[in-house]
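The complex appears here without one of its protein chains, the remainder shown in place.
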Amino acid sequence: MKLHEYRSKQLFSKFGIPIPRGRVAMTAHEAKTIARELGCPVVIKAQVLVGGRGKAGGIRLVHTPEEAEEAATQVLGMQINGLPVRKVLVDEAAEISSEIYLGVTNDRAIRSPVMMASAEGGVDIEEVARTHPDKIVRTYIDPLLGFQDHQARYLAVAIELARDHWREFINIACGLYRAYKSSDATLAEINPLVITGDNRLLALDGKMVLDDNALFRHSDLAEMRDIDEEEAIEREARRFGLSYVKLDGSIGCMVNGAGLAMATMDVVKLFGGEPANFLDIGGGAGADKVSAALQLILRDPNVKVVMFNIFGGITRCDEVARGILATLEEVDTDLPMVARLVGTNEEEGRRLLAEADLVTATSLADAAEKAVALAGKGASK
Amino acid sequence: MKLHEYRSKQLFSKFGIPIPRGRVAMTAHEAKTIARELGCPVVIKAQVLVGGRGKAGGIRLVHTPEEAEEAATQVLGMQINGLPVRKVLVDEAAEISSEIYLGVTNDRAIRSPVMMASAEGGVDIEEVARTHPDKIVRTYIDPLLGFQDHQARYLAVAIELARDHWREFINIACGLYRAYKSSDATLAEINPLVITGDNRLLALDGKMVLDDNALFRHSDLAEMRDIDEEEAIEREARRFGLSYVKLDGSIGCMVNGAGLAMATMDVVKLFGGEPANFLDIGGGAGADKVSAALQLILRDPNVKVVMFNIFGGITRCDEVARGILATLEEVDTDLPMVARLVGTNEEEGRRLLAEADLVTATSLADAAEKAVALAGKGASK
Amino acid sequence: MSILIDKNTRLIVQGITGREGIFHTSRMLAYGTQVVAGVTPGKGGEWVLDGKVPVFDTVHRAVEITGANASVIFVPASFAPDAILEASDANVPLIVCITEGIPIQDMMRVRRFLDQDGVRLVGPNSPGLLTPGGCKVGIIPGHITEPGNVGIVSRSGTLTYEVLYALKMEGIGVSTCVGIGGDPINGTSFTDILGMFEADPHTEKVVIIGEIGGRDEEIAAEYISERMTKQVVAFIAGRTAPPGKRMGHAGAIVEGGTGLAVDKINSLEAVGAAVAEHPEKIPDLLK
Partner (left out) sequence: MSILIDKNTRLIVQGITGREGIFHTSRMLAYGTQVVAGVTPGKGGEWVLDGKVPVFDTVHRAVEITGANASVIFVPASFAPDAILEASDANVPLIVCITEGIPIQDMMRVRRFLDQDGVRLVGPNSPGLLTPGGCKVGIIPGHITEPGNVGIVSRSGTLTYEVLYALKMEGIGVSTCVGIGGDPINGTSFTDILGMFEADPHTEKVVIIGEIGGRDEEIAAEYISERMTKQVVAFIAGRTAPPGKRMGHAGAIVEGGTGLAVDKINSLEAVGAAVAEHPEKIPDLLK
């Protein structure tokens, strides 16, 4: 789960990281009031959970409260990469003398958190990573021991930070690690961490991504989920514990397991079809969950055929069959359906489905072939 | 640094450990008021930093506020193992159906914290440890990983705790570990942890010892040091960073290093003398500290002779000599002094002391022999 | 004829009284696995499955009484790290964690701890292990495979069943099938298992089932090139997956351009491991 910039910075602030004074506005009028309170110049920043805000014109420097209102009016009317802007952050403007990058994330290969810093922070940091990897320095963090002061010093020296900023930098790096750890983040990033005109370090922009699996112990953070920004259908999927990604094809797929779901999509494509979605019902889904999943698929108007590929392990084929049958009783649909059920309780599952009007398949290839045929020309490449 | 029972329990309470309702009284009248507020029966408990309160009559169960006042009057007038009782804790009385022991401390051989529990808690726990060591169960805690729930369950099972208390017990054990860890304790102990008549777990008595070396990061706890209970002279020693223990002999010893200080005492005894104190000036003591140490020794009226045994390493003999000379200029004393200075800057040290009227010695045995001789018959065994 | 588990495996089931625990215990018993005990705190002293399996309150007690040498974990994600540590503390040499959804920071700490401890963890988010005809630990359906000489190691769950089933349809048997789990941090890697298969005299060929994300398949390719003498065949899921959601700059910097199916396929093919274009083609490649 991603946190908005303003939420991330508020969290950073709790851990002693200096951030600009600022507040969030839902309306242009509010933005004007905040600008007046803070004193201009201020920056109006679109709060959306996608990158590229700056290039899309979602960040504006303004010099009067009236300009703030005008800029906020524009930004609040924007869509950035398809997402409507519903909030702006009004931050006091800072004079920037240089931009640092500082971030902590998980390195799965090393199986540890890694803290990274660069003297060349800012929007082009990924370009720096590609072209001058030596300009990004890393220090791996023992997950049991935690981040140590000497590691922060190592980074400060390696990015050739002026000595009078070391104390601040060490506090910021340690604070960032604590923010990351205490909120079960998978990413906590300050970019840019600026040196201001009056020679202070300031976290001008912040980003955090939290581990969805750990939200059960962070109810305060879980409440911050911005449901506005999720497509209604994905929100619904989450509510049932389903993993759903909408795609552009015509073959609705319901599969148990992410790997098998991907493989199923691969095979559908191999036989010339286009999947309408990725949908993993997870392990051990009961009839309710299966029913919810099927209803999600049926809501997509592009879907021409539904394909079930269930290989039972912790998931039981009979439960899946019950879920399908229950849905077909409730929902009126003419769509053809291809079902392939193998594994745990497969006999019972097949017996249950025998009553319904479903095409059955024995192998994955068989199922994909039949589904592609049924989708007809609608499933063109 | 030891914490009083009431401080320990307050700290436990912050970590979710249930404690009896209660408050501290400095006067008998206060005790009466508290007893009335809590509702009787209550227990009046002497707050002193020594064991054996119960046997000394420092714990009284009373049934009316008037009785509370009377009991508090008596207890507040007591001395327990030489320490005057200046405070009493007035706790609501609990009906006890059984007593558990639960404690966490450092096991230096294993180099880890260890949590211990016993179904046979109460004042005789050490006797249990001696006679039935199997009745005390232990679980070692990885200092990086911390205490885990399964370890608490292990203890609960091993002491045959009734199942309906497991959830409470696990919370208490985890809370106790967090109290121990977050305050840099060397001991955190609940004895007894009782099962009450109405079948709840309750920490009836608590004890914590904090790591003096870690107090720099626990200023809130450091303020709790009960200076009333320290001898004035030991308090003074602490102020200068000296380690001083008063003994009954006549030979005042100033030594650098605990091991050498003990060895010096051993040798004094071996030659028939009795040390007046253990005094370690630590490593790298400057002239000020040496001067403070010497003044401490001179304050003890039993001292007949002062013996310096300084083997310079991080401590410099010239600094020690300067400290001695400075003191002798300030303080008027006729006591004979034996000085043995070897090691770092010893020439300079000896040169400085040559002016003063001190007996010098080359070896430890030589110094001890001379000191014992000078102490004369006063230093009898 | 197998790695890690066989007829002598004495298994305990942590979380045996839960819905999944009890269901899969009955399946494991039916397969012939020696399930010697279950563990559910607070239910020690009970027996489950018609008195076949005793339940203990702690792993310590279960191991002490039954001499178990492996554990399989079915407890919910929020309790699973503690369950793994409990099994490790009781010196269970093989711990198989089926649970999915364990927080990643928990797993980093657990894995770091286990590294010092010398126990082997398979999973989490693993379907378990299966030595056909010998022992089933976890949830892999037993009837979809037969004993044979092909070793299987997979990051996926159900996709593994798909492959086992496809092999069976073509009459190809399996020595041991190991699901190492799909989580970013797990206890056992492809290379750990490749090494065991290379050393196992009853395994003649090996199938790797990978998927997009991480670099485990690339590392496995290096290992194959340096250490493996046996034939290795692979399938990588996610060729057509849309690019995943980005993890901010740090994720991009750490992962670089890695994790794509095409890179994994190229790495494996470069070291002589044939990569199937869909899972049901694996049997052809083994012939």
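Letters A, B and C mark the chains as written, and numbering starts fresh at 1 in each.
Heads up, the rule we're going with is that a contact is a pair of C-beta atoms (placed from the backbone, for glycine too) under 8 Å apart; a residue touches a chain by one contact, two chains touch by 3 or more.
Being a predicted model, the structure only gives us computed values, none of them experimental.
In the complete complex, the hidden chain is touched by one of B:100, B:267 or B:339, namely B:267.
Only one residue from B:39, B:77 or B:313 touches the chain missing from this view: B:313.
For the chain left out of this panel, the touching residue among B:56, B:187 or B:335 is B:187. Taking the complete complex into account, residues 51, 101, 103-109, 111-114, 116, 125-126, 129, 136, 142-144, 181, 184, 186-187, 189, 191, 207, 209, 211, 213-214, 216-217, 245, 247, 255-260, 262-263, 265-267, 269-270, 275, 278, 282-284, 310-316, 342-344, 363-365 of chain B touch the chain not shown. For chain A, the residues in touch with the chain missing from this view are 142, 144-145, 148-151, 153-154, 157, 163, 166.
As a working rule, only the chains that are shown with their structure count from here on.
Centre-to-centre separation of chain A and chain B, using mean CA positions: 54 Å.
Centre-to-centre separation between chain A and chain C, using Cα means, comes to 28 Å. As a whole-number value, the distance joining the C-alpha centres of chain B and chain C reads 53 Å.
Listed for chain B are residues 144-145, each touching two or more other chains. Looking at chain C, one finds that residues 109, 113 touch two or more other chains.
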